[in-house]
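One protein chain omitted, others in place.
First chain written, first letter: the chains are A and B, and each begins at residue 1.
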Amino acid sequence: MNGPGPVAEEPLEPAADATARGFEVTLENFTGPFDLLLGLIAKHEMDITEVALAQVTDEFISYIRRLRAQGEDWALDEASEFLVIAATLLDLKAAKLLPSGEVENEEDVALLEARDLLFARLLQYKAFKGIAAMMGSRLAGEAARFPRQVSLEPQFAALLPELIWRTSPHAFAALAAKAMEPKPPAPTEVGLAHLHAPKVSVKEQAGILAERLRTGGPQSFAVLTADAEGTLIVVARFLALLELFREAVVAFDQQSPLAELTVRWIGPDSAWSTERLSEEYDEAPAEPAAEPEAEPEESNG
Amino acid sequence: MAEDSGTAGPGEAMPDLASLPGGAKAALEAVLMVIDEPATDVELGEALGLSPVRVRMLLRELQDEYDGRRTQVPRGFELRSIAGGWRIFSRSEFAPVVSRFVREGQTARLTQAALETLAVIAYRQPVARARISAIRGVNVDSVVRTLLQRGLIAEAGTHPETGAVLYRTTAYFLERLGIGNLSELPELAPHLPGLEHLGDFDDLVP
Partner (left out) sequence: MAEDSGTAGPGEAMPDLASLPGGAKAALEAVLMVIDEPATDVELGEALGLSPVRVRMLLRELQDEYDGRRTQVPRGFELRSIAGGWRIFSRSEFAPVVSRFVREGQTARLTQAALETLAVIAYRQPVARARISAIRGVNVDSVVRTLLQRGLIAEAGTHPETGAVLYRTTAYFLERLGIGNLSELPELAPHLPGLEHLGDFDDLVP
C-alpha cells in the first residue's frame, strides 16, 4: 500500500491536554471515530448511503497515524476502536483495487459484511448525533424557563403530614459516605487489565508472519490467520502484511481474479528483522503532525 | 360545573368552590402557587374535589389566559405539562432578567460527547455502557459518570446475562427536556437516511 496523500501540516494539541481532558481533545473537535468519519464525509460532500467510504480512507488513516504518534497518552480501547475502523476502510480500499466481478469466496463476503457493518454503525451514529444536536437545543431552551418552586407559607407548612422516617443512624452514615464519595476523574488507567482487547503489536505480528513464511513456504492469508485469537490479531496481521509488502520482502500470488491470494517470502533468508519495519503503527516517530480541515458539523439537514 | 364534588376527601369539608371569587379556576390557580414539583391532574383534582377531566379543562383555560390567546398580551409566566405533571414557569423570553434572581436551573451546558451519550441512553434504555461505547465508537465511562452526577440518568439494574450495569434516563431528564414522557421523544427514524432495517444491525454491535 502506498502512503496516504499529503495533507496540510499543522501542530496537534499538546499531549498534556490530551491526558487532562481525554479523548475529545486528542481528536480536537471530534468525539470519536464515527464523528471523524462523518466529518470527512461531510467535507467531501458525499452521501454515506452511497458507497463512497473508500474515498475518505486515506485521510482517515493519515489522521489516525498522527493520533498514534501521541503514543501512550492515547487510551488503548479508543485506539483499537480506531484501528478496527481503519482496517475496515483499508479492506474497502483494497477491494476497490481488485477486479470487479462476482463475489465468490468467503473473504470477499466477509469484506462486504465488514463494509455493511461499518455503514450501519456509521448511520446509526449519525442518527444519534442528529438527535443529540436537537436535544442540546431543547435543553438550552428549557434552561431559560424557571419553575415556580417557593417555600410554603408557615401556616401551610405546619399542615404537612408527619414525616415517615425509617433510616437508622448506621444506614444514614452509609448514605452520607456514598453521597460524599469523591467523584474521580475519568478512569484512564483503571481497568486495562480486564479489557477484552489486548494490545496488539503490528510489528510483533509481522515478525510472526515473516518467520512462518520463511520457514513454511507460501501460504494463504486464511492459513496465516487461522490461529489468530480475535479480530484485532487478524487486523494486525493484515496491516503487517501490507508493511512487509512495502518492505518488498513478501509477494502476493493470485492464479486468477478473485482466486485465493497466496503470500510468498521473497526477502533475505536470514538477517532480516522487524526492526526495519516502519514504526507507524507501533511507536511514536517524531513526525510532524497534520490536520485535515474536516468540518465537525454533521452533513444532514 | 357542579358535576363532581363527589370526591370530597376524608379530612375536611370541601369548601364550595363556586361560591369563592374566581371559582374553581382560581382555586386551581391557588394550588398551583404552592406546588414545588409538577402535580398531575389527578392530584390537583383530589385537592379540589374535581374530576381529572374537569381539571384538565381548567388547566387549558388557564394556559390560554397566560399565553394571551384572547388578549394578545401574554403574562410573564406560563403553565406547562412536563414530566407527567403541571407547573408554572417563567416565560423563556425573560430568562436574562429572571436569572438575576434565581440561580436554580442554571446548569452548565453539556458537552457534545455528553449529549450524544445521553441521546443513546434515551433511545436504547435500559442500556449497558459497552453498548453505548459501541454506538459512539469511544469509551464513555467518564461521560456516563457526569450524566449520573447531573441526575440525568440512573442505574437500572444489571443485564441478565452479562451482569453489566444498565442505565436509563430519569424524570429529571424529562423535566430538563420539557417533555411529559419518553414517548414524546422525537422519532429516531427520520435521522436515519433510508435504513428501515437498522434494528437488524443492533445485533451485530457488541
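Following the convention adopted for this analysis, a residue touches a chain if its C-beta (ideal position, glycine included) is under 8 Å from a C-beta of that chain, and two chains touch if they have at least 3 such contacts.
Treat the numbers as computed from the prediction; the structure is a model and nothing was measured.
Residues 140, 143-144, 146-153, 155-157, 159-165, 167-170, 172-184 are the ones on subunit A that touch the missing chain. As for the chain not pictured, it touches subunit B at residues 9, 11-12, 14-15, 17, 20-22, 25-37, 39, 43-44, 46-48, 68, 73-77, 88-108, 149-151.
Operating definition for what follows: only the chains that are shown with their structure count from here on.
Subunit A and subunit B have centres, each the mean of its CA atoms, that are 36 Å apart.
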